[in-house]
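Could you have a look at this structure, given as structure tokens, before my questions?
As you look at this complex, bear in mind that one protein chain is not there, while each of the others sits in place.
Let's turn to chain A:
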Amino acid sequence: MDDLAPRTETRPMTQLPILEVQGVTKRFAFGAEQITALSDASLRIGKGEFICLIGPSGCGKSTLLRMVAGFETATAGSLLMWGKPIAGPGPDRGMVFQDYGLFPWLTVAQNVGFGPAARGRPKAEVAATAKRFVDMVGLTRFADAYPHQLSGGMQQRVAIARVLANDAEVVLMDEPFGALDAMTRERLQEELLEVWARAKLTVLFVTHAIEEAIFLSDRIVVMSPGPGRIVADEQVMLPRPRDPTSPEFNALRRRFAAMLGGHH
């Protein structure tokens, strides 16, 4: 599953998008009924973009993310990464879950080194990689701790480090900070932006919090339920770092709140 193709630094800007969603529809059987979770969604994502999918529950944002991850297949339409159809989960698209999904029997360092180890990298390399990314998320002192000994914020740092240590090009995040307290959430948002800028990641981030979306993203994709669909796709032009108390930020907040209508 190794991506041996050259990374985009060598690709001209007009080249392929890293991710492309073309007319994707997802229907679930719900008893005898068919539920349309997502209807005819299309999206082009460039390398290095930070994109938030925002919308109320039932708008299909998580379904779309899970299809990009390869956990679900589309009923119609196609999902492409570097122009190739997504056939299933793979290490090029790392997922960060709201409930962390860490392996409880492994230490922090072993969780972070899990991907490289599973793909048969030599032991010394796995250990070095694990150490580098454990250090990067500031958990050096907890390298030998088990997940149940950590706070939620620390566990989510491990989950992020685990995906980065595995060389994921795209990081998919499903309301990753939704279960954390406000202070921890803000700190992790800032840390995530730092890592994103440094590692030139592409991030697809699902949230239902408008402020979080404006604070983080280059682009906000607004979705709406019944059936789930994309209703707006807007660039966020505010300079970084962003100040959530600024008038410009507030103006955007009002704009997106209006777009999301009665749901917020």
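One rule holds in what follows: a contact is a pair of C-beta atoms (placed from the backbone, for glycine too) under 8 Å apart; a residue touches a chain by one contact, two chains touch by 3 or more; residues count from 1.
Criterion: contacts and distances are computed from a predicted model.
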>> As a check of understanding, state which of "Chemotaxis protein CheC", "CbtB-domain containing protein", "Glutathione import ATP-binding protein GsiA" or "ABC transporter permease" is the UniProt name of the chain not shown.
In response: "ABC transporter permease"
>> Out of A:45, A:59, A:95 or A:154, which residue would touch the omitted chain in the full complex?
In response: A:95
>> Given that one chain is not shown, which residue among A:162, A:185 or A:208 touches it?
In response: A:162
> Where the complex has a chain not shown, which of A:55, A:115, A:176 or A:228 is the residue touching it?
Replying inline: A:115
>> Just checking the interface: what residues of chain A touch the absent partner chain?
In response: 1, 69-71, 88-91, 93-95, 97, 99, 101-107, 114-115, 118-119, 146-148, 162-163, 166
